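Here it is: the structure, laid out below.
Left out: one protein chain. Kept in place: all the others.
On to chain A.
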Amino acid sequence: MLVYQHRSALTISLVRTVGRHPGRENPVRIAKITATTVTTAALALGLAACGSGETPESSPSAADASGPKYAGKTLTFWRLGDSNPEAQKYTDELAAEFEKQTGAKVKVEWIPWQHVNDKFTAAAAGGAGPDVTEIGNDQVPLWQSQEALEPITDIVASGDQTQIPKNLMGLETIDGETYAVPWGGGSRAVLYRADWFKELKIEVPKSWDELVAAAKKIQAEKGSDVDGFAFNGGSDANHLLGALAWTAGGEYAVKEGDTWVGKLTGPGFKTGFAQYTGLVTDGLSSKSRLNQNTTEIRTRFSNNKVGMYLTAAWDLATIEEESKGKIKGDKLAFFPLPSQAGGEAQSFLGGNDIAVWGTAKEKEAAKEFVKLASGKEWGVKYATDGGLLPVYPDALAKLAEDPVQAPFAAAFAKAKAFPADPQWTEANETKAVLQNAARKVIEGKASADEALAAANKELEDILNAS
């Protein structure tokens, strides 16, 4: 019944999609995958998607006010990450709802995470850009500083959006103007092969030492080319390093007055950094993959080459697709990253926002789209369908009762964010300051103290550059 409902709804939306941009996805293939995915996805995503079988009713107030006033117009909407059936379905339904309310069509383009900054760069330099885009919350200060985002303060000042807690908008609010609306929280937990744990009689780790022991056992049994716990040294390495360092009481940098003061040499950060580099030096993860990011780790996970790694629930649907349906359901589970002493680690306060691009051709329609998408109905659905945490407090409270989502909700409550500075992306990805510090330590070219002292100075220089 559930499956049937999903399939029919999906087919309808797919026909629409295909009509809009021919050749993008093969409807038959997706339908097939979805049919097999639905049960797992419903399980994995916690909140059963039963109610979403059909396009949900629009909120009457919005429908009355707008009518088909943007008929004939087309919005370009950038979704970030790799498309998966669940996310595609949500986006199609949202687009259909928007078209019903305003008459404007929505053209969706998917941008893989590792290309997001390059695509934004090209768009901001005058290339083809979106009207509305999803955006990582830590990227907002950077793109605001490049004058690439449209202020949308009025959107968060009225309607559903007033319920979004203000402390979730620290990165989005700059000089009194808001440039993006929080859409879903992305705290992270450890995804592990539950079937391997069962087979090898490993208990879910409660402390860092137990995690290390579990990883070694996996490698001993599953082969030395398997990463027990995958090291992330790529573009999103700081999600892992940050979680470890914050838990140990460390900080990246603290703003004192107008200047950033680096804290990488503090004892807390050092402890976390030692755990991080230890993943490779202790052999839990191979030395030959120092550059891999979460996407590459996920691909290896799908190919039975990783036992555990730090990620979020959005990877589940893609793993099932990449492993051709072999790794799904009860073969996968999450646990909160344990701290060194035991207890839960602090997670990165990640999250995705939705924003109006500065050079949008249809600014008014784009704002209306953001208003609809980030409203309570579609905002909560975005988070729950996509494996993220809703930004609306009552929906989040409900989620904490769900056993699958509880690790994330627990981590979210303690989550911390990276330095809120436009230059953070430069340190985080472009210069890869900490990735290179870790590389030096792992290769034995510098001691942790030397590498962190150099990284600290570089981080300060970057964050304080105008």
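Throughout what follows, a residue touches a chain if its C-beta (ideal position, glycine included) is under 8 Å from a C-beta of that chain, and two chains touch if they have at least 3 such contacts; residues count from 1.
In this text, contacts and distances are computed from a predicted model.
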Missing subunit (named according to UniProt) among the choices "NADH-quinone oxidoreductase subunit L", "Electron transfer flavoprotein subunit alpha/FixB family protein", "Sugar ABC transporter permease" or "Deoxyribose-phosphate aldolase": "Sugar ABC transporter permease"
Selected residue (touches chain absent from view) among A:75, A:111 or A:142: A:142
Candidates A:74, A:265, A:299 or A:436 - the one touching the absent chain: A:436
Chain A residues touching the chain left out here are 117-118, 120-121, 124-126, 142, 145-148, 224-225, 233-235, 286-291, 359, 422-423, 425-426, 429-432, 435-436, 439, 443
